[in-house]
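What you see is the complex with one protein chain gone and the rest in place.
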Amino acid sequence: MNRETLISVSLLAVGAIFIIGRVLFSEYGMGKAYVQAVEVRSSGSEEDLSWTKYESTTQRKYHEAVKKDPDQNDYQFSLSRTLGIWVAALFTLFILSFLYKDNPLYKIAESVVVGVSAAYWMVVGFWTTIVPNLLGKLSPGWIKSWAMPGLDTEAELLYLVPLVMGVMLLWRLAPQGTWISRWPLAFIIGTTAGIRLIGFLHADFLGQIRNTIMSLIVITPETGFDLWESVKNIIIVIGVLSSIVYFFFSIEHKGYVGKTAKLGIWFLMITFGAAFGYTVMGRIALLAIRIEFLLNDWLWLIDPSNIRI
Amino acid sequence: MRSHTLHTVLLVSVFSFIDPYLQGQESSGPASPTNLSASDHPWDHGEKIDIQWDDIEKNEQDKVQSYSIYSSRSANPDSFIFVGTIDADISKYTIEKLDRKYSYYFKIIAIDKSGNVSEPAVTLSAISPTRQWFDGRRFPLFIITLIFCGSVVYWIYQARTGIPLKIRKIAGLEAVDEAVGRATEMGRPILFIPGIQDMNEIQTIAGITVLSRVAKVAAEYDAKVEVPTSRSLVMTAARETVQASFLTAGRPESYNQDLVYYVTDEQFGYVAYVQGMMVREKPAACFYMGAFFAESLILAETGNTIGAIQVAGTAMPAQLPFFVAACDYTLIGEEFFAASAYLSGEPDQLGSLKGQDIGKIIVAAGIIIGVTLLTIGTIAGPESGFGSSLIDAAEYLKSVILT
Amino acid sequence: MKRNVPLFITALGGFTLIIAYFIPATQGWGEVAAIWFDILASIAFILGGGNLLKIHLKKVSDKSAGWAYSAITLAAFLTTLFVGLGKVGVNPNPQYPEYSLSGHYREIGSPFWWLYEYAFKPLTATMFAMLAFYISSAAFRAFRAKNLEAILLLGTAFIILLGRTFAGVYLTAWFPDWMSGLKIENLTVFIMSVFNTAGNRAIMIGIALGVASTSLKVLLGVDRSYLGSGED
Partner (left out) sequence: MYEFLKDLDKRWIFLLMFLCVTIPIYVIAKTGKSFPEVPTVLSEAVFQAVEDLGQGDPVLLSFDFDPASEGELGPMATAFVRHCAEKKVKMYFMALWPVGPQMIDDAIAKVIHSDFPSLVYGEDYVNLGFKPGNEGVIKVIVTDMRELYTTDDIGTSINDIPMMKNIHSVQDFDLVINVSAGYAGTKEWVQYGSTPYPDKIKIVAGCTGVQAPLLYPYIPNQLPGLLGAIKGAAEYEKLVIDKYGGNDPDPKYLEAKRRMGPQLVAHLLIILLIILANYIYFVEKKSGVSV
């Protein structure tokens, strides 16, 4: 057994012992989920239909309810959601284990996330695009009859075009004539190019020139000449112009052009540094919430929101 | 908040309307506006109508404080609804958000300082907005688009006639061949990631263009290129591209379509897969060319750990710092789009870069002109005629030409 | 023909939308094209999903290295697809109880929701959280004051990092009023609103030009690598 394996195995063993100990010997255990039963009454039909919906609740509420009335049924322990918390916690650890080295646990997590997420987006695409925007437009009556009773639109036969193009796209799977799938691809790329060409010229190109047109000397009616604002404006104008020079392709970066381009690079570097600094914040918050999940929802070591006894 | 001001204005105008009657007086308000006329707003979508009326005399101007404007789909005096209020020194107004299907009457009322109102002036006949065939507000944009496209086309044409174009070097593009060569030497695969966006993103299309070059060099060297994609359509387009590159390189038999494959649409599912795959297969060269988000650093750091040569190109400003920090070469923004032209080695593609430079000259000229006008205008002072006309010119540039 | 028709479709589609942008009656076409694109991308899921099934089924049937992981992927994929498309365990919309499929596909408590909540969410969020680690190792390796550019990059990052926490504020709190512009929280705002704005503007303008010229090349057929070889 080499050193790395030894370390990982002993770490796993310590972790497992701690968790088993916590589950078996602490008063309330850990990683349990509770639900509250809520009755849903249907409002849309003559018959009086109702069913039960389960909403997440806290361990504190559950124990308080049990204390009040040991036979109550509103608050219950949820096996499926408890299992869920454990699965989620293990997956979190599996992914983090990659930081140490690639290992079978990470591979399991990776395989699951690929499968679940690919299917997840397909389901979302089906229920939010194919059903309402394609089938719902082509045959609203049919969609209304089984999937979206609240739908209230008229048929638009124009949507036959994307349908036909979709079929052409799928023709790739056919043994012959797969070249036909290039037609919808050509349509997508052509329309994309058209939309982006004009969209970027309008919004970013003109818009950013417009925003940069400002007076280098700022004079306000109240205070007169404002040095600080003037300096700001001057720096911005110089920065934009010099950075644009950096992007010039048809002139070599030599002489004055080279010097200006250099200034432009400095501006770009400051911009990148600022973006880096800001991004660090976000990334750490993301890690913090995962660790909070492990410590709070799963291990029950901390309780910042005061939801447990 | 906006609706508050509107409500208040509405209330004020309603009260001022009622006020004289409450006091039991005959209306002693200002004179009613004269010669009210309405006409279709030109060059629009068919939802605006301009109305105008006579300027009031100078001595009357002190009396009139503002005008309230109303519109209605019928001549019935009770059906008018409030549209807006403007100051007395203006004598025209554009009513927006009308419907082409209806025709409209308009009414204006002059209001003086103490809230007395005039007799209303009403348009005599109904008018409906009409839709024109061209959007006038976008005319300057149209011209700028023509100039830009024209100069790109012109330089492409020039390049085709064989005039040599001077184009500066971009570090990183030379690295492409080097990276592919190294992968071949080491007998390891090349990883190409065309971003995580779909084909409706120009960066993906630009990335696919770079892929065609990388795949061609790889085919010549007989190296393996692996392209995991995060979108089904990108997989389709990438397969077409790689196949074509192998054909151009004269090795169609080495093309293996299973090396271009779909993983998942989910950003982090995709990156979980790619990260694992990188550590296991240890590609010698990694290319990240397309639209990237947070995964940029995960990819680049993992690539760095396995010691791959990494070349990145993206136009996502937020991700550039991470590629700059972790990759060997990074194509920044516009350079990335230029890469496909450079790599193609075709002279007409280089022409387009010259055209882009024309665009940059327009930018610089626009900024310099605008800034100069505004600065001199500010120094001369907006009170002076000279200063105010310069400021007006700059405002015209900003609000008419550049919108 | 196999090559020219797609080129023609590309040019026609693109130039039509450019012109449509200037004509009041057709200004909405761009949005229609975007909706169509979404539909096509959703239909294309069949290609991507089919490819995924093919790759992993092959690995499982060949018993090639790591086939067990492929089996896990397949199981996860098919289960999610089945419970999601079939709205398994989803109650109908209370307004329309007689339609059994009228409920929401991700209703809380349903199996699809469970997969989202306890697999999709923790896995993707943890993957994202890995960035906190990578950002620290990247900072350690790459942020060295090799030249002026690197100094500017890391210097700015340094100031922003400090300025966005309590520590930075605390460090410069003693600055007298006339130096308040140098207090770290103000310095941060200054860098962001001046240097960062200038740099980003130039990048945005450059990108706009790059996008426009790339688009134009695609529409004119100068750049057509995406269309493949033209052979079947």
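The chains carry the letters A, B and C, assigned in the order they are written, with residues numbered from 1 in each.
The rule is simple: a contact is a pair of C-beta atoms (placed from the backbone, for glycine too) under 8 Å apart; a residue touches a chain by one contact, two chains touch by 3 or more.
This structure is a prediction, so every number in the text was calculated from the model and none was measured.
The missing chain, though absent from the view, touches A, B, C when the full complex is examined. Of the candidate positions C:5, C:19 or C:35, contact with the hidden chain is made by C:35.
Shown as candidates are A:78, A:129, A:242 or A:260; the residue that touches the absent chain is A:129. The chain not displayed touches subunit C at residues 28, 30-31, 34-35, 38, 93, 95-96, 102-104, 106, 108, 116, 120-121, 124-125, 127-129, 132-133, 135-137, 139-141, 143-146, 154, 157-158, 161-162, 164-167, 169, 185, 189, 192-193, 196-197, 200-201, 204. Contact residues of subunit B toward the unshown chain are 1-4, 267-268, 293-294, 305, 317-318. Looking at subunit A, the residues touching the absent chain are 55-56, 99-100, 121, 124, 128-129, 133, 148-153, 203, 207-208, 211, 271, 274-275, 278-292, 295-296, 301-306.
In this section, only the chains that are shown with their structure count from here on.
Here the spacing of subunit A and subunit B, counted between their Cα centres, is 24 Å. We define each chain's centre as the mean of its Cα atoms; on that basis subunit B and subunit C are separated by 19 Å. Centroids of subunit A and subunit C (each the mean of its C-alpha atoms) stand 9 Å apart. Under the contact definition stated at the top, the residues of subunit B that touch 2 or more other chains are 138, 141, 145, 148, 200, 202, 205, 233, 236-237, 240, 262-266, 268-269, 272, 317, 320-322, 324-325, 332-334, 338, 353, 356, 359-360, 363. In subunit A, the residues touching two or more other chains are 95, 98, 107, 109-110, 113-114, 116-118, 120-121, 169, 172, 182, 185, 188-189, 192-193, 196-198, 201-202, 205, 209, 212, 237, 240, 244, 247, 268, 271-273, 275-276, 279.
Contacts from subunit A toward subunit B in the complex involve residues 95, 98, 102, 106-107, 109-110, 113-114, 116-118, 120-121, 169, 172, 181-182, 185, 188-189, 192-193, 196-198, 201-202, 205-207, 209-210, 212-219, 237, 240-241, 244, 247-253, 268, 271-273, 275-276, 279. On subunit B, the positions that touch subunit A within their shared complex are 138, 141, 144-145, 148, 165-168, 199-202, 205, 233, 236-237, 240, 262-266, 268-270, 272-273, 275-276, 279-280, 317-318, 320-322, 324-325, 332-335, 338, 353-354, 356-357, 359-360, 363-364, 366-368, 370-371, 374-375, 377-379, 381, 394, 397-398, 402-403. The part of subunit C that touches subunit B in the complex is made up of residues 18, 21-25, 27, 34, 37, 40-41, 44-49, 51-52, 55, 120, 123-125, 127-128, 130-131, 134-135, 137-139, 141-143, 153, 200, 203-207, 209-218, 220, 222-223, 225-231.
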